[in-house]
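Here the complex is missing a single protein chain, while all its other protein chains stay put.
Showing subunit A:
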Amino acid sequence: MKFRGKIIDPNCMKQFYSIVIILSKLCKSVVLRLSSTKLYLIALNESNNNQISVWSVLDQQSFFKEYNIIGETESNEIFFSLPIDMFASSLSSAKQSNLKTLKMKLTDKLSPCLTIELELESQVSSKQLCVHDIPVSVILPKDWSEYNEPSIPSHNISVVMPSIRIVRHIVDKMKRICPKLIVTLGSTGKMVLGVSNFSATVDTHFTGLEIIGLQNTTDDEKNYSTTVDIKKFSQFLNCETLNLSKILCHVVEDLLLHCSIEEDEYVLHYFLSGIED
């Protein structure tokens, strides 16, 4: 079992770091699945029968300059879990402008480790080397099935999310009113965020959103809604690095709120299962 990866492009480092930062806001530990072409970051929701809450796929070629993997099975894959906060803090040096290369590899020091080597350029010609060892626990092939790609039920409706800053602001305010948020997407390109308690019902309407997909294309206006935990939704919105991305929002009536970012280099899905009213 061997893995080695090297990133040299500063933009790729920043993008990789920002993905890790998003994940570090959403979960505590993450499973890293490495295959010969792709790199998966998977987070499970422990409170909800280990359903997958975050599923992100990074295209190896667009991030890594060098990428070598030798798995132990035929599929040539490696699975291991690691604490995401350590991963994020060890990558935080990627913000520094004098970073030359970022290397990742699996090592065995005291325990299995994901070693991150940062080569920094210093003012004096000599180089600085910073090495972080993140303890990981390798997942055996028999448990791999838990981390299979989640089967996404067909969405009733998909729209492009309105400006995340505005949504974040509103959701943070709504958090004080009620722990449950009702997200409604209408076939006319409407998104309604609503909370209610005994004394008040608050709805915020966003209109004129671009519709990506609609299940039944009859002429009548139809609304699909799902109720989610407002804290988890706000956690997602509070990821600073999301600001620039185009976020899609999908709803499966009463079952699922699914947010996704789909870029050429990477895909990130966030699943929020519906809770009962």
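Just so it is clear, contacts are C-beta pairs under 8 Å (C-beta built on N, C-alpha and C of every residue); 3 or more make two chains touch, one makes a residue touch a chain; residues count from 1.
Throughout what follows, contacts and distances are computed from a predicted model.
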**Study point:** Undepicted complex member, UniProt protein name, chosen from "Coa6 protein", "ER membrane protein complex subunit 6", "All trans-polyprenyl-diphosphate synthase PDSS1" or "Cell cycle checkpoint control protein RAD9A"
**Key:** "Cell cycle checkpoint control protein RAD9A"
Point to revise | Touching residue (missing chain; options A:7, A:134, A:157 or A:171) | key: A:134
Point to revise | Sole contact to the chain not displayed, among A:47, A:126, A:151 or A:216 | key: A:126
Practice item. For the chain that's not shown, point to the residue among A:35, A:60 or A:93 touching it. Key: A:93
Exercise for review: Spell out, residue by residue, where the missing chain touches subunit A.
Suggested key: 86, 89-90, 93, 96, 109-111, 113, 118, 122-135
